[in-house]
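The other protein chains are all here in position, but one chain of the complex has been omitted.
Here is chain A:
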């Protein structure tokens, strides 16, 4: 009987017909992102000329082969087909080297990398929101929110939890379409038997109270909390709950939404970490007070999203029926939105160089005056890099973060961002806000009331701090030597650490 020898595999031929194509079908144009997850390139399909994004699946740190997170992501993306969810077009493999380390011919076609091919998207929501001089209009915010909810509703109907909803994972193309991306933490769930799931998901600032209290059985409501945070952030012009660590995050939530008790959240006192975290004295819900400058319908919807008890939190479907989306001004047609200069293409090397010089200069300056770290920093920075995210110590204080490799210049997200730092946005890039210095966010007073003029209602766009000249739109703040997150440099630092970011490589340690 003919049979291959023990352990022999057919690795000298490329995948058979119907198998994966080779990455050589694409021409790499430019690297547009780099994160803990891997590199992202803009590329052109040679045959069709179509522009795509190639996301390389990082394998070099893997001790157990192809990362389980990537497998999960591929499985999920292959099932999802929706205009508001990023489309995984195909997966291609690179044949790898022709010669091995000793220079001997190596015909193994499977030693190279693996790339996921996605639609090319020009921006992400955070990057767009952070553009100096850019202010979203109300119809535009409604349009993005509606698309976000539509995409998320689709995921939830298909029993997928995204588990990392945040601005930098919401990609936007130049036709105004918003798509959910980065399903690296996503998971299928089933209604009937919810298994034990890890609560170490969702970037801290967008993480719902039930996860912070240790819930291991949860559902779509966790994503809706994140949506609420993004919604408020779009209207409020800055992240609303920028906690430094889990404890502080919960405190911020309680200060805003009140402290939970058995009346408003039946079962809360039995949550695993409730006793560690319950506030010393009861706090009143103050959402209406904090966001009193929002319009009535927006506030009404936000109130339903930022509900502590997940079982009472509004679903994506119901949120789409909210008055907010059906009253004037109506959400605009995505096609009618202005197009913005792409975040990737027009950045010259010179700009990057300049920016590096600025960083160096800033670093030197900071080393001389370390105590100024707080008072000098710009008020609001999103995504970008470590050195661009100085003012609140980056990332939750999560043990997993210790495993995070120090990546000096990551994009703001794991999918593909421009991979370059963004300048400090103006405090008032969004529709008017009159509550910048109020209440719960006073811990940031050092930034918001120090260097910047207070923002009045309807105040015109006011430039932020002087950016280093020459850096243009991409100037950076001082480097980040903040306390609290020694690995602030990685991918999503500016926005709080992705809790599993550093742990993606370690597949066998956590609950699924």
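Here is the rule we go by: a contact is a pair of C-beta atoms (placed from the backbone, for glycine too) under 8 Å apart; a residue touches a chain by one contact, two chains touch by 3 or more; residues count from 1.
Just so we're on the same page, contacts and distances are computed from a predicted model.
A.B. asks: Match the chain absent from this complex view to the correct UniProt protein name in "RING-type domain-containing protein", "Cyclin-like domain-containing protein", "Fibronectin type III and SPRY domain-containing protein 2 isoform X1" or "Ribosomal protein S36, mitochondrial".
C.D. replies: Hidden chain, UniProt protein name: "Cyclin-like domain-containing protein".
A.B. asks: Consider the whole complex, including the chain that is not shown, and state which of A:75, A:217 or A:270 touches that chain.
C.D. replies: In the full complex, the listed residue that touches the missing chain is A:75.
A.B. asks: Which of A:30, A:64 or A:341 sits in contact with the chain that's absent?
C.D. replies: Candidates A:30, A:64 or A:341; residue touching the omitted chain: A:64.
A.B. asks: Decide which residue listed in A:43, A:85 or A:114 touches the omitted chain of the complex.
C.D. replies: Of the listed residues, the one touching the omitted chain is A:114.
A.B. asks: For chain A, enumerate the residues touching the unshown chain of the complex.
C.D. replies: 1-11, 15-16, 18-20, 64-66, 68, 71-72, 74-75, 78-79, 89-91, 93, 108, 110-111, 114, 507-508, 512
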